[in-house]
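Sharing a structure here in structure tokens format.
Here the complex is missing a single protein chain, while all its other protein chains stay put.
Letters A and B name the chains as they come in the text, with residue numbers starting at 1 for each one.
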Amino acid sequence: MDAIFLQILNGLDKGSAYALIALGLTLIFGTLGVVNFAHGALFMLGAFCAVTLQKLFSLSYTVIDETQKDFLGNPLKVEVSYLEGWFGKDLGGALADWSVPLSILIAIPIMVVIGFIMERGLIRHFYKRPHADQILVTFGLAIVLQEIVKYFFGANPIQTPAPQAFRGALDFGVLVGFEPGAVIYPFWRLVYFLFAAVLIGAVFAFLRFTTFGMVVRAGMADRETVGLLGINIDKRFTIMFGIAAAVAGLAGVMYTPILSPHYHMGMDFLVISFVVVVVGGMGSLPGAVAAGFLLGILQSFASMNEVKAVIPGIDQVIIYLVAIVILLVRPRGLMGKAGVMEE
Amino acid sequence: MLGLNKRDTRFLIIVILLTLFTPFLLQPFPEGSAMAQFNGGYPDLMAKIAIFGIFAMGFNILFGLTGYLSFGHAAFLGVGSYAAVWMFKLLTLNVFPALILAVLVAGLFSAIIGYISLRRSGIYFSILTLAMAEMSYRLAYSVLTPITNGETGLQVRDTDPRILDGAGAAQYPNLFGLELSTSWDWRVLGHVFTFNVGFYFCAVIAIVMFYVSLRIARSPFGLVLKAIKSNQTRVNYTGMNSRPYTLAAFVISGMYAGLAGGLLAVMDPLAGAERMVWTASGEVVIMTILGGAGTLLGPVLGAGAIKYLENIFSKINEQVLHDWFSFLPDWLADPVVWLASRFTGEGWALTLGLMFMAVVIFLPGGLVEGGQKIAGWFRRKPPADGGDDPEHHPKPAPHVPHMANTGD
Partner (left out) sequence: MAILEVKDVSKRFGGLQALKDVNLSVAENTVHAIIGPNGAGKSTLLNCLVGKLMPDTGSVLFQGQSVLGRKPHEINQMGISRVFQTPEIFGDLSVQENMLIPVFAKRDGAFRLHPFETVEHEAEVIDEAMAALEEFGMADKRHMHAASLSRGDKRRLEMAMCLVQRPRLLLLDEPTAGMARANTNRTIDLLREIMERRDITMVIIEHDMHVVFSLADRITVLAQGMPLVEDTPENIKGHPKVKEAYLGEAA
């Protein structure tokens, strides 16, 4: 029982990332009708926002500290980060420690702007082109983005730790009545799950309770009619693209302590996220979220040794197997609308 | 000739000549000259061009003719390589059994994957093939290690049984004893031209495969594939079952990919799972689009262009760039070199990505269409319509229609 509970918890953080990326993909596909192969790259760019801030916060200069001497009695040269120099040791250190969560503040505007530029500069010209062309041009864009990141940050993963306060693990099992030590869960994963839940809730609330969201939902259902009502749907779709980019970016920012970012991470997540979208149902936002968590948890169950002993290699392929079965048995996906791209 | 009309025969002859003279065409600059680094006439590169040309030709039958965008074709290439290397290990280093098995295994594998993925079309098909290929890739790395040798890759070893090879048999892939790595150099007028058995072997196979794809494109079967691309609903309402047609196209293109994979193993007898990764599938899409999807020669040109540029661009390092731009004043040379080096050497992938976007945005018809456009400007008229549709059936001028014949 506790093992099952642990696997569900383990699946949640990956599932959260899948759900967030798939949510953005679905928003873009549902509103703009565009299949965006560069969405994984947006996730990766978000992660590198966190890397950038961490690097900025650790920039330092050297001072000669008269109070400390080396073994020859000369004053010691000490590296002091600019932050500590400006804000004092306590506040500066805390800022550096909290660089990942703080990156959210810079990631939102950066990702929204990137989203705007992408939509205005490129995607917009592909609304009327076949899906194949959309796939190909965004695939090219993804390569370009990841090569640019590779140039600035190198090919190796970069460690981006969580704040000190969240580095430990929580004995989660005790809280729900298991033996102590049975269900140990790292704090940051819990944070990531809660963060994802809040973000998903925010997006849904935005779509449900604002006029803007209502128009966008109407546009997802029937673009032409909404256009006929004289509402400038294009502008709203641009903003929607920005929001989707921001969601992917934030998912990337907060994921950095779980997976050290590298330039290729976007491609790795992209394939799975597409599978998630398909399983959830093309164009269904709740479907994307549910499928994200479902596949995350399934994946974590499949990597249990007991399961792998029965079906070797299942952990590697479970997601794809589920997708294949779903597409064949229920092509519209778990929560997709009937008749949407069932062919 | 060979069941082709005059135009197609001429087309085929031109392709044959171009292929056979590749060692000259890709080696235009004298040895030791400043431009020699743009020479591409060495066997390894030329064979790669021929092999990826075959891969792209096959992919074009599915994507260009039938309109199904597969994002998992690298899986068949990889399977072909594994099959060929196993044949080398178990039976003989003669290349023919290896290639035959590569084609058969890839054909079988693509029949299974095609049967499942072709139940959907459009983007669902793309995602299904992507998922299948990714699954194969991961399996090759994990549980299938006994067959694939995991990350190390499958290699030919001295301890392999090779039951058909006697004691004195060749130790490298060979054509009935003639090793593929055998080369002759021809030095003339400061040029060095290399003639390599392996390249010519790949070239001859490429020509045969080109002929096959030409025949397919001109056949009723090919016509149905084009009709499916154009309007699948009408095909079905016309009484044809599009499913077996698409499956046949899928399997044929899978066999082309398997053959290409087998040839890769023939040129260099090892096989690794990285050949199956989905970005490798993306590469063949790029080749096909760059050259011109749906045209016969386009995919081969695209494969040639990509492999040539990859080779040349990757070789250009900062030192080379400094030499090139040494005529510029220093304050200008450094930034120019810096900028240029972003796109060369390690930066080749960036150039590839940009090229890909540029082609999809500006030249969706690829190089072939671009060439036709340019030719059109020279002839001062738009490119000939229905260029590859020779007059089928010379008929006397149609009699006056018995019904008025205007549209609205």
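Assume a residue touches a chain if its C-beta (ideal position, glycine included) is under 8 Å from a C-beta of that chain, and two chains touch if they have at least 3 such contacts.
Computed from a prediction, not measured in an experiment: that's the story for all the values here.
Visitor: As a test of the contact rule: which chains in view would the missing one touch?
Guide: Answer for the hidden chain's contacts among shown chains: B.
Visitor: Please identify which residue in B:Y237, B:F362 or B:F378 touches the non-displayed chain.
Guide: Residue touching the chain left out of view: B:Y237.
Visitor: Sort through B:F199, B:Y245 or B:F356 and give me the one touching the missing partner chain.
Guide: Looking across B:F199, B:Y245 or B:F356, the contact with the absent chain belongs to B:Y245.
Visitor: May I ask which residue of B:P146, B:P220 or B:P329 touches the chain that does not appear here?
Guide: Considering the complete complex, B:P220 is the one touching the chain left out.
Visitor: In the full complex, which bits of subunit B touch the chain not displayed? Write them out.
Guide: Residues touching the hidden chain, for subunit B, are 3-5, 215-216, 218-224, 226-227, 229-231, 233-242, 244-245, 248, 252, 385-386, 389-390, 392-393, 395, 397-399, 401-408.
Criterion: only the chains that are shown with their structure count from here on.
Visitor: So, what's the distance in Å between the C-alpha centres of subunit B and subunit A?
Guide: The answer is 35 Å.
Visitor: In the complex of these two chains, what residues of subunit B are touching subunit A?
Guide: 69, 71, 116, 119-124, 126-128, 130-132, 134-135, 138-139, 141-144, 278-279, 282, 285-286, 289, 342, 347, 349-350, 352-357, 360-361, 364
Visitor: State the interface residues of subunit A toward subunit B in the complex, per the touch definition above.
Guide: So the residues of subunit A in touch with subunit B come to 35, 122, 125, 131-133, 135-137, 139-144, 147-148, 151, 267, 271, 274-275, 278, 282, 312-313, 316-317, 320-321, 323-324, 327-328, 331, 341, 343.
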